[in-house]
Structures are given as C-alpha cells and as structure tokens.
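First the structure, which I've put down as structure tokens, then a few questions once you've had a look.
Missing here is one protein chain; the remaining ones are kept as they sit in the complex.
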Amino acid sequence: MKIDSGTFAYRRRAAFADTDAMGVVHHVNYLRYFEEARVAWLREMGIAGLHFPKSDMVLAVLESRCLHFLPVRFEDEVLVYLQARGERLKIHMQYVIVFASEPGKIIAKGMTTLVPVNSSLKPIRQPPALTKLLETSKWTETWL
Amino acid sequence: MKIDSGTFAYRRRAAFADTDAMGVVHHVNYLRYFEEARVAWLREMGIAGLHFPKSDMVLAVLESRCLHFLPVRFEDEVLVYLQARGERLKIHMQYVIVFASEPGKIIAKGMTTLVPVNSSLKPIRQPPALTKLLETSKWTETWL
Amino acid sequence: MKIDSGTFAYRRRAAFADTDAMGVVHHVNYLRYFEEARVAWLREMGIAGLHFPKSDMVLAVLESRCLHFLPVRFEDEVLVYLQARGERLKIHMQYVIVFASEPGKIIAKGMTTLVPVNSSLKPIRQPPALTKLLETSKWTETWL
Partner (left out) sequence: MKIDSGTFAYRRRAAFADTDAMGVVHHVNYLRYFEEARVAWLREMGIAGLHFPKSDMVLAVLESRCLHFLPVRFEDEVLVYLQARGERLKIHMQYVIVFASEPGKIIAKGMTTLVPVNSSLKPIRQPPALTKLLETSKWTETWL
C-alpha cells in the first residue's frame, strides 16, 4: 500500500492509559485516534471554526469500522493518515495508521461515516466551505 | 427487527464518564459495551475459564464495526444482544443495542471479528468447548 | 478496618478495557468506579431524580483523591463502599474498594469533594432532600 506524499497525517504517541492487559493499545482507542486525526485535519484545513465549540455543528458518527493488523505498544509513535470525501449530507473519512518510524508497516485501517448535526443532534446542512473542501480532497478507493 | 427470545442479552447503564459534550454516550464506548457483552456471554456460557486470566487465551479483535441509530444518555439502561458464530479460526460476533425500557428501539448495531491468541499475541487453536458452543449457537444473517 | 454492615456498596467487575499494560486496572479507572458508586447511591437513596438528567443539577467534582493498596485484575469483582456527609454547600464522599470475594482485602480508598452546580456550571443550592439525607448519613472519620 502506498500513501501519497502530501496526505494529511496526524502524529501521536500511544499513552500508557491507552494500553490493556495484553500490553498493547486497546482496540477502542483506535477510534479515539481517528477522532483526534479528523479534528486535527479540520484545524489544518482552516475550517475548525465551522465546528463545535466555535459553531453549532458537530460531525456525528453514523458508522465506524476498524481493521487491525499490528499491535501498538506504550510510547510507540504513530501516524494517522486521513482522507475525506462527501456523499450528499454524509462525509466519509478513511484512515491508515502506521508506525512513524516505519511508515510501511500498517497498524490499522478504518473508516467513519459522519453527518453534520447541531447541538440538538438534528442533521443540518453542510457548511459550503466544508463541501468545497471535500470536493477537492483526494480519495483513494483502495485504501481499505 | 425481531430479536428471538432466548437471545443472550447483557444489561448495563450508561455511566456519566461515558458521555461527551453532546450530552450522549461517546461513540467509542459502544465498542466497550460490545466487549463487556462478550465477556458476560463467555461467563454465561460457562467457558470464561478458557479465557484470560484463567487460561492463556484472549479473543483479539481483528475487526470491529458499529452503526449508530439513536443516542444514549446518562443513566439510560440498555441491553446488548449478542450472537456468535465460528468461521475456522475466526469468531464473528454481532450485537444489537436497545433501550431496556423500549426494546423495539434500536440504538446501535455492530460486529466484531475475533481470533484466539495467547498472551504473546500468537494465534492459537480454538478450544474445543468454544468450537462446540459456536457450532450450536444461533446466528441470524439479517441482524446487521 | 471494619466496614459497618448496612454501608452502601456498589458492585462491579473490572472490564478488560479498564486494564493497562501491567495487567491491572489502570489507576484512573478507580475515579470512574467512585463515580459509578455515587450515582448508584443516589439511585438507591431515591434521589436520582434530583440529579441530571432528570433535574438541572450535577454534583461537580472539586477535588478527588485515591490511595492504592492492591491491584485489581480483569474479571475481579469489587465492592465500592461509600459514605457521604455535607459541609455547607460541599458534599464529601469517601470510598473503600474491596474484593467482593474477600471483603477484608482493601484495594483502594478515596474521597471526592463535590458541589451541586447547574448545567451552566454555576453553584446552586443543595436540594433539601439531599441535605436531609446527608444529615442522617453515617460517616466514619477513620476510613481514609
């Protein structure tokens, strides 16, 4: 699998609190890493201002999926690559997690389907700046 | 959707720590509820003794998926219905979460694919008692 | 240390997701167990209706403390004993966690200081039913 240079990547270390009794990061934390990556992506794309808490919009998770290939241990540094595309109201994001020190080693892949909602959890219209960003974002069908 | 009477159900309340700033249970916690449900299922089926910490076997998560339909709030009581089936080394489990007070209202559906590993994370043979249990477990193709 | 019979106790099992790479429940989860215990206590005392989400009051944590004596492992069943007392606006709660199977073995002790706030996080008056309950609650100075 090849990740295009220029793909957005979020970097973080595995915390001790993220591990479980098998000595590896507990599987639910990958969804937290995905969330952190998409928040960092919104910030990097300059549209964090469209999202809670700065605006009354949250990207609610309709569906999530994660496939695990290699374990991550305490203090391992990982990169979470992210791609996004729109599909009417929905936003699809896909993620590939690799070791920062060995980016060819895939730890996990995943996807989330999101929908913009307000703080009453009612679906709302996608902000135009987000729609525009999604239209020009690169999406690789073969990531997952 | 109809859940057969006799389907295993794990009951728990949403904790305050499980909620997020939208006032609802944060999506990653559904994977924790699925995990709690399968641990309770192993116990109920009388085979918790085959699993860590009583034996050197853990059901490692290869894949997980969750679809969200309704939000859960602090103190809501939910039922997590669970079905399991074997596929060679792999074990598939599927889950439906409903409100305990309104079992017709589906909160979330999900699945996990698991594989037995030892504490060094090496895949191991399925214990015969688990295989046997999986062979006789009911599986409904239309749950997800 | 002696726990009076009649002391409120909350029972729960340690979840796999609660453990860390040392094979034991990660220390932050004790604060979650304390929270679950005090929510269960409010329910048992018949005053859960005074608290969020049924009323616009939350017991916000001003201070928490935990002392660790013995590790807890996956699937261990524990009891969280709880006592509460009022001090003007503040509510003090103290906790002792023991093994359900060996109640003489103390796992952890802790305390939290709480204050009633509304959903805007403004301190509010203690509901009279809560004050009255606190006045008649038993408190043992020597627990911690």
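Side notes on the structure shown:
Here the chain labels run A, B and C in written order, and each chain numbers its own residues starting at 1.
By definition in this document, contacts are C-beta pairs under 8 Å (C-beta built on N, C-alpha and C of every residue); 3 or more make two chains touch, one makes a residue touch a chain.
Quick caveat, the model's predicted, so the values are computed rather than measured.
Annotation: of A:Ile3, A:Val39, A:Leu70 or A:Ile124, A:Val39 touches the absent chain (contact as defined above). Contact with the undisplayed chain is limited, among C:Pro71, C:Gly86 or C:Pro127, to C:Pro71. For chain B, the list of residues touching the undisplayed chain reads 16-17, 19-21, 23-24, 26, 28, 73-74. The chain not displayed touches chain A at residues 15-17, 23, 32, 35-36, 39, 48, 52-53, 73-75. Although one chain is hidden here, its contacts on chain C can still be listed: residues 21-22, 24, 27-29, 31-32, 35, 52-53, 58, 60-68, 71, 119, 121.
The rule is short, and it goes like this: only the chains that are shown with their structure count from here on.
Rounded to whole angstrom, the centroid-to-centroid distance between chain B and chain C, based on C-alpha atoms, equals 28 Å. As a whole-number value, the distance joining the C-alpha centres of chain A and chain C reads 35 Å.
Separation between the centroids of chain A and chain B, computed from CA atoms only, is 24 Å. Shared contact sites, meaning residues of chain A that touch two or more other chains, fall at 21, 24, 28.
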